[in-house]
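My questions will all concern the structure given below.
A protein chain is absent from this complex, but the other protein chains hold their places.
In this document, chain identifiers A and B correspond to the written order of the chains, with residue numbering beginning at 1 in each.
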Amino acid sequence: MALLDIRNLTVGFDGPAGRVDLVRNVNLQIRRGEILGLLGESGSGKSLTAMAVLGLLPSRMKISGEILFQGTDLLGLSEAKLCKWRGNKLAMVFQEPLTALNPAHTIGRQVAEPLRLHKRLSRRQAHAAAVDLLARVGLPRPAERAGDFPHQLSGGQRQRVVIAIALACDPSLIIADEPTTALDTLVQRQIIELLVRLVEDMDAAMVLITHDVGLLAETADRVRVMYSGSIVESGPYDRVFEGPAHPYTRMLLQALPQGAAGTGAPLRPIPGRVPPPDCRPTGCSFRDRCPQAQADCERTPVPVELEPGHEAACLLLPQVVR
Amino acid sequence: MPNTQISSQPKVRRLPSLRPNLIIGGLLATIVVSAVALSLVWTPYAPSEMHIADRLQGPSADYLLGTDHFGRDILSMVMIGGQNTLFASFVAVAIGVTVGTAIGLTASAFRGWVEELVMRGCDFLLAFPTILAAIMISAATGPGIHIAITAIVVYNIPVFARLTRGAANAIWARDYIAAARIAGKGRALISVRHVLPNVMNPIIVQTTISFSSAILAEAALSYLGLSVQPPAPSWGRMLNEAQPYLYQAPFLAVYPGIAIAISVFSFNLLGDGLRDLLDPKMSRAR
Partner (left out) sequence: MIAAIAKRILIWAVTIVVATLLIFLVLEILPGDIAQVLLGQEARPDTVAALRESLGLNLPAHVRYFDWIGGLVVGDMGTSYTYNVPVGTLIAERLSITIPLTLASIAASIVIALVLGIYSAVHHNRIGDYAVMALSQAGIAVPGFWLGLLLIVLFSVNLGWFPASGFPGWHSGMAEASYALVLPVVALSAAQAGVLTRVIRSSVLDVLSEDFVRTAKAKGLSGLGALYRHALRNAMIPVVTIMGLQFAHGLVGAIVIENVFSLPGLGSLLFQAINQRDLIVVKNVVVVLAILIISINFLIDLLYLAIDPRLR
């Protein structure tokens, strides 16, 4: 059984001109010990999917589908029950470590908080555990630094603290939403390596959300590519990156500075932008930007299985794959 | 991030809520100002005209809002009473805006110790309440409308100096200012030509809000007898004079107060509405 099983997740709101869906029919499974990359540009709906799993979407958002975590549908839980999962078995690492930490509390207190909340540790026990956690995420002199406030730390150190908060209660699933976007390139690599090592140590699973294809290399076991609220391609990392099936995935890979994995193809940025969710084209929502678009693309694409575990949602697939 | 789509939503929702502020505020302010303006040329009775036989009467067809202890027509007094309040508030806020903005622009143009001095001075003046300043000055020079004006000016100069300096500092960091400086324009010219027009919006909003607090301050000062002197009627003093008659004629204490409250309310609403319109970043502040 999958640890997390998202079925037909749709997230939207009632706008002035009718219902607008930001996430459309997303299906996603992740098993224990696995790292899943969720790849997409800004506005593709990947962060909203993560927020939906944690139940942190604004109340005006309308959600349908199922989010099964260890067999329980999180969408059917009351807020109080959901609180018992969050920060406990289900943890999140945020994008912007400076704003994700409370400037008025010491980092030790912030790391200790989930322990006090879920494990009911005493103040002293929680503090000791927090210092251990800070050591595990590689913060130098953790006992002293626990008394520091977030503004006294560097960006990379802050992100380590955010990770320590997520790890506090030995989660089975960590959702990392662009965990390195706010950091320097050098620090990015360190943080990703740290996350991967910790997830492996704990035999947990991680959803790594990013717009950076390079970050997923040597990290993700499987990949989901999102575009305009839908998953357009999914499969094992190697299969997707060596044989991208969807035109969008191919263009994403070509936009990579290294070229598509040593093929020597020139760097080609993707023209245009993700269409706003209230004015997507009918049918395939990528067809405005797709170089291969045809009249046929006005129909709505359905996922096609190319080989076991590798799917893509493109109407031209038989020709594209060849 | 998808937030671009989410965050556009509250703006859409807020739109309908800012219009009523502007419309109701503008409407009420127009009514107040026109009633007071009308009193310059016409009132039902001369405000000093006493009808001793009809003293302390409740509202009637002859005297729409009743009469006071001298038998003077309340409606006429309320209309005329607004003249001094609005005049003092207008003059004081106008001086406050002009001087405060000039000081703020200067502080921003020169920075360094000039700015530091101006800001410390502002902190000091802001900690000193309007009414306390008015009491002190009136003890030295005797009461009169100049007390209200001076005190309101003293309060408003730092308000506008701070506001202007903050907004102007942001403008000075812009590229087109650098371009103007490279072109050899002096600080004074840049301040007036380039900075001032770009900081006008928050100043306009604050002017409206200051006007409403000026009305409150003038009313309190004239209630205390520190502003306009008898026999000229004023809202605050009418309330003061109503106090001995609270048992016989409680209505005397009602109408001037309503006039004050509506004036303050209308300019506050107008300020809120203008802020939503002109200065959306600040729309929830204060």
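Here is the rule we use: contacts are C-beta pairs under 8 Å (C-beta built on N, C-alpha and C of every residue); 3 or more make two chains touch, one makes a residue touch a chain.
Keep in mind the model is a prediction, meaning the values are calculated, not measured.
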{"item": "Hidden-chain contact residue, picked from the options B:P44, B:P59 or B:G257", "value": "B:G257"}
{"item": "Among A:L4, A:L74 or A:M92, residue touching the chain not depicted", "value": "A:M92"}
{"item": "Chain not shown: contacting residue from B:L22, B:M50 or B:I135", "value": "B:I135"}
{"item": "Per the touch definition above, residue among A:L22, A:L39, A:A146 or A:V162 touching the missing chain", "value": "A:V162"}
{"item": "For chain B, the residues touching the chain missing from this view", "value": "10, 13-14, 17, 120, 123-124, 126-132, 135-141, 212, 216, 219-220, 223-224, 236, 239, 242-243, 246-247, 250, 253-254, 256-257, 260-262, 264-265, 268-269, 284-286"}
{"item": "Chain A residues touching the omitted chain (full complex)", "value": "54, 56, 79-80, 83-88, 91-92, 94, 96, 99-105, 113-114, 117-118, 149, 151, 162, 165"}
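Here is the rule we use: only the chains that are shown with their structure count from here on.
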{"item": "Where chain A and chain B are represented by their mean Cα positions, the distance between them in whole Å", "value": "52"}
